[in-house]
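Notes to accompany the following structure.
A single protein chain has been omitted; all remaining protein chains appear in their positions.
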Amino acid sequence: MFIYNAWYIAAEPAELNDGRIVGRVLLGKRIALYRGDSGQLVAFEDACPHRKAPLSLGTVVGDGVRCAYHGAEFGADGRCIKVPGQKAVPPKAVVNTYPVIERHGYIWVWLGDNQAGADESSIPDGFWVSGEPSWIGGYGHMESIKADYRIINDNLFDITHAEFVHPESFGGQEVQFYRNARPGSEFVDRGMSFEIGANSIRFRVHAAALGDEGGPLWRSMLAQSHGEEEWDEPIDFRMEVIWWPPCYTSFHISVRPMGKPEAEPVEIYNLHAAVPETTRSSHYFYRSVRNYGDASMNAAFIDAASFVFNQDKPILEGQQEVLGERDLLQTDPISFSGDRLPLEGRRILERLLAAERVER
Amino acid sequence: MFIYNAWYIAAEPAELNDGRIVGRVLLGKRIALYRGDSGQLVAFEDACPHRKAPLSLGTVVGDGVRCAYHGAEFGADGRCIKVPGQKAVPPKAVVNTYPVIERHGYIWVWLGDNQAGADESSIPDGFWVSGEPSWIGGYGHMESIKADYRIINDNLFDITHAEFVHPESFGGQEVQFYRNARPGSEFVDRGMSFEIGANSIRFRVHAAALGDEGGPLWRSMLAQSHGEEEWDEPIDFRMEVIWWPPCYTSFHISVRPMGKPEAEPVEIYNLHAAVPETTRSSHYFYRSVRNYGDASMNAAFIDAASFVFNQDKPILEGQQEVLGERDLLQTDPISFSGDRLPLEGRRILERLLAAERVER
Partner (left out) sequence: MFIYNAWYIAAEPAELNDGRIVGRVLLGKRIALYRGDSGQLVAFEDACPHRKAPLSLGTVVGDGVRCAYHGAEFGADGRCIKVPGQKAVPPKAVVNTYPVIERHGYIWVWLGDNQAGADESSIPDGFWVSGEPSWIGGYGHMESIKADYRIINDNLFDITHAEFVHPESFGGQEVQFYRNARPGSEFVDRGMSFEIGANSIRFRVHAAALGDEGGPLWRSMLAQSHGEEEWDEPIDFRMEVIWWPPCYTSFHISVRPMGKPEAEPVEIYNLHAAVPETTRSSHYFYRSVRNYGDASMNAAFIDAASFVFNQDKPILEGQQEVLGERDLLQTDPISFSGDRLPLEGRRILERLLAAERVER
């Protein structure tokens, strides 16, 4: 069920500070991640080839690692370079390594056999602002959620659930545009257009005049950015969402006062990534940045993100409990109009899975 | 190992108050139970046919349920009646429903395919007083106990364990009558008679004069009801027990001062039901009513019931740990004279199981 030949977010960079080695299960594999003294990132299979002690218990030495158990040292390429007390180093003493890279404020690993594709170009791009110094936020959280990454994809990807699960924030009448989406690449007033690419799905929602019938968060953004308690005037609302397989969904929300196209938009970008841990659990990475306010607002945003996350979590974990070892699509589920794009996303995943099977 | 074509206690009515939906595993199936606005009881498979979110996370709307995830609404008959934002409702969007009924102060469900038998007449009757206003008590507890319902049946059903497990309450010499039981339908002084029916087992224990050699609880009942500290005089003791498959055991205890047949008896009725949750765990429902004292005594009775329950629990869970995945009868156990009726009860269960296999 896992797609191996893909980049996966494995850690937040700060987790690797101060020479820490992170041990993490990704796609059912135990991985050790660290940053060498030169700054080089390394991802190892988290097991010493000697006696299988987890290398994540070890110590960074130069750009390599010294095993906590018998002190064997491995270079960043995984080759054993020192066995304490003996001159010969067994040539077979090699740890599996994985391509690893830092980009967009995350540590990414590639766990597949086909390392030909493991270049930066296949890391999804453009989905959130990381280099823009005037944008703030970037806080995030990483949680283990006991659900298959695919049902988390479905969640992120079908915004119609917001009306019922997130009525205080995202849930508004604009989800109706989602249900009536049409192919296209332009913003359409009171409508949604979508593009299904070979390796991504993108959609745009627009309302030139959105009032109380819209999601409360959109008006809150204008109120917050203008230092007001509430925002009662209609707004011009735009949302653009991109999903990349296997598990990346990015939202770009942009609002301005209605009828003022010249006004600076108030914007939020965020990323949701449900990286598979096991067949029934995922690591949930989240990050959000915005172009207004200052860092004193961050705590409130973190609280709000946590509130929303905890609205979804019991539903996602409940689905998984119902499903047990089955995938959702094996249960012959009924689909609604809001499932159109998530089902397209699952088709892309199926195609990628089938391609990996052929390669083998 | 489960008998599906039977009524099972699924909940206490108060659990469904205030529009709450109870999600509970019964016979390995996930069930959602609620009471509609009109008072109608409904039992659903606890999974939305759309994306398998547990319906127990949803909200009661009229007599139906609205799924917490995407707001699909289902009527009390399980048929989807509304999909938010779309006119068409997929005709296949139907939740499995189960017959459900309230009786004797419990909510009962029928999980079998053969719904022909799912009428009230097959709910065991007469085993405790529910409509008698002058009787009080009725408190109960519902606990999950990590043991197969059949070894809990054995426990309830073989009172000879009381001498060793419950010496402060039920354990007295009258258990000897149990070991020497004879077929019959009358109370026999210093003896026990039993009747094995097609679908029940009943036995009666009687002692016209029972002193200190009897279970301490019997004399306590007289002392309590007469407002005395102790009761030292011999008593006339009667106990009638009925067991119905799959898992219902009811006790009726009646005591009076010895030699005073005209005296109003002091009586307790109680019910023990070990409803299968999984193959290795059960929900334990218990209820007790009595014809004396007032509600101020209830707390003491609840404490006493809890004390007794916790005497049995480590033994029952210990048996299950020893048995693992095996049923007791697969281990070729040695039986004693006290096992006669529990073994008859298991024969009835076997017959019912075999009948279900034939039906399929």
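Letters A and B mark the chains as written, and numbering starts fresh at 1 in each.
Assume contacts are C-beta pairs under 8 Å (C-beta built on N, C-alpha and C of every residue); 3 or more make two chains touch, one makes a residue touch a chain.
The shown structure was predicted, so the numbers you read here are calculated from the model rather than taken from an experiment.
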Contacting the left-out chain in the complete assembly, out of B:M142, B:V165 or B:I196: B:V165
Check each of A:A6, A:V22, A:V42 or A:A72 against the chain that is not shown and name the one that touches it. A:A72
Provide the residue numbers of chain B that touch the chain removed from this figure. 151, 154, 158, 160-161, 163-165, 175-176, 179, 314-315, 318-319, 321-323, 328, 331, 333-339
In the complete complex, the non-displayed chain touches which residues of chain A? 30, 46-47, 49-54, 57, 66-72, 80, 83-86, 90, 92-93
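The criterion applied here is as follows: only the chains that are shown with their structure count from here on.
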Rounded to the nearest Å, the gap between Cα centres of chain A and chain B is 49
